[in-house]
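Below is one structure, written out as structure tokens, with a few remarks after it.
One protein chain omitted, others in place.
By written order: A and B. Residues from 1 in each chain.
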Amino acid sequence: MKLFSSVNDVTDVNALVKEALQLKQFPYAYKDLGENKTIALVFLNPSLRTRMSTQKAALNLGMNVMVLNIDKEGWALELRDGAIMNGNTVEHIREAAAVMGQYADIIGVRSFPGLKNREEDYSEMIFNKFVEFCGVPIVSLESATRHPLQSLADLVTIEELKTRARPKVVLTWAPHIKPLPQAVPNSFAEWMCKADVDFTIAHPKGYELCSDFTQGATITHNQEEAIADADFIYVKNWSAYEPYGKVFGGNEDWMLTNDRLKNTNKAKIMHCLPVRRNLELSDEILDGESSVVVHEAANRVWAAQAVLKRMLEGLS
Amino acid sequence: MKLFSSVNDVTDVNALVKEALQLKQFPYAYKDLGENKTIALVFLNPSLRTRMSTQKAALNLGMNVMVLNIDKEGWALELRDGAIMNGNTVEHIREAAAVMGQYADIIGVRSFPGLKNREEDYSEMIFNKFVEFCGVPIVSLESATRHPLQSLADLVTIEELKTRARPKVVLTWAPHIKPLPQAVPNSFAEWMCKADVDFTIAHPKGYELCSDFTQGATITHNQEEAIADADFIYVKNWSAYEPYGKVFGGNEDWMLTNDRLKNTNKAKIMHCLPVRRNLELSDEILDGESSVVVHEAANRVWAAQAVLKRMLEGLS
Partner (left out) sequence: MKLFSSVNDVTDVNALVKEALQLKQFPYAYKDLGENKTIALVFLNPSLRTRMSTQKAALNLGMNVMVLNIDKEGWALELRDGAIMNGNTVEHIREAAAVMGQYADIIGVRSFPGLKNREEDYSEMIFNKFVEFCGVPIVSLESATRHPLQSLADLVTIEELKTRARPKVVLTWAPHIKPLPQAVPNSFAEWMCKADVDFTIAHPKGYELCSDFTQGATITHNQEEAIADADFIYVKNWSAYEPYGKVFGGNEDWMLTNDRLKNTNKAKIMHCLPVRRNLELSDEILDGESSVVVHEAANRVWAAQAVLKRMLEGLS
């Protein structure tokens, strides 16, 4: 595996999920694989789970880890081709990526969208320039439009906890106070559409996701209907795709409560975290028995480890 | 050992000091103990000695280390239970701590007091919430009211350098220009009260420490009397406990000079560092023969290593 940025980079999704679950049982079974191999984790934005779980995954495989908060510890990056760099940017991403590829065997990159220019964000300019210029296998630590390590961990969690062969999985929009990226819901949707689940998306009118990610899903504006008989409810806020990055206010009643879960199939509540309590999700759910958000976060290690294992196996 | 936040978490203080001194002789004797174990060092505030010495201690034990400057690299933490998180905080400490406990076998946390609200600071809200929610052994890297790894290193230093069985140890207030926490003096006091030393505290009127920490100490407002015949003088500024966090100005003459040390028993001068030269302590003392501040800082490694060793031994 040379690239992990989307479900489309995975030939056999089920096999990858199985591998993650095997690594969870035997975390150190492949510790020789990463000997003398180094991963550079490059952050242009904050990170807790991704930062720590990917480090742990690499360490479990015997790798060295170098963390670079490039926005703070390195140089301000220029992204535009042909730019005359007489402003505030100090280094072009062409050099930065190429040089990092000389020091690391695998690179991970996190870069959030600006939410101002849809075309730019959806072109995945930053991530794709890293891919183009770094010359080594590269894993997304969340990019402008996708968060694939999160989605793989989500699917691992569903596989682990499901109580019937083809569970009903619902992605529901939740309230927030500021415009959030579409990366997590896009990514979750495209993974669920390829997984052996019955998949529904519920959101208020206006929050339609880009259809590239949701092909095959049932889409509804009625949360109550959507979650009926659900096995898993994935809660997440996102801003509008059209008009891009906008939020419309209202819809506070989309925050789930225990009462609303009565008609589900003892649904497990999932969230990628961080979660704003009592805005996106109520205390009673997060502190109750239906929440699996910490378990889900723990699975980030095994998702990352499965991906890094395949990348290591692909190195000459 | 599951918790190291105070002298009260230690069954046998002398045995722990001895263990630290043995580790100083044989730093790598327990390198297998930490294999495949990871410590996460979580900082909400700056740190030099604690950061580096705890890393070194963990590496000596064969552990992996993950450092997280959570205030800069992660998400703004919400602490209040029941909060509706529609403000600036992005993640609740409940989730943050629980998730970190999934990625690390041991967690270290540094968090300074606000010095605004005594009840809040002395409730150790941040540290205790980490304890409550992380689910793994946890070591204080300095909390609002205590700095136990510092105090253990201090006691190790006294044990190493003492020239009589029961040395006289004096904690003396020193001048500063801004209000400092009471964590270091509190902690030093509670450790000295349990150690086999003759312990005196000297400070100007108004700087009384909370009596919970000073039970058994001789307390005086006369520095000259206090340090007579002293073997060790621990110099430190702190702000008032009542009114909380206040400083009263004046007392610049509490800065020690070589001249004042004449009536001591060739006293060794200690300080936790960082120290403001020529304000808290004079150049002549810091650069002279009586200062052991660097030696004391070096002992931070062995103090941390003794604590981490016990925590590793306690892991299943």
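The working rule: a residue touches a chain if its C-beta (ideal position, glycine included) is under 8 Å from a C-beta of that chain, and two chains touch if they have at least 3 such contacts.
All figures in this text were calculated on a predicted structure; none of them were measured in a lab.
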item: Option touching the unshown chain, where B:Ile39, B:Leu59, B:Ala189 or B:Ala240 are the choices; value: B:Leu59
item: Contact residue for the chain not shown (choose from A:Ala15, A:Ala29 or A:Val99); value: A:Val99
item: Residues belonging to chain B that touch the chain removed from view; value: 27-28, 43, 46-49, 51-53, 55-56, 59-60, 69, 72, 177, 273-279, 283, 286-287, 293-294, 297-298, 301
item: Hidden partner chain, residues of chain A it touches; value: 36, 38, 40, 64, 66, 68, 70, 72-75, 78, 81-86, 89-92, 94-96, 98-100, 102-104
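Rule of thumb we're sticking to: only the chains that are shown with their structure count from here on.
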item: Geometric centre distance via CA averages, chain B-chain A, whole Å; value: 39
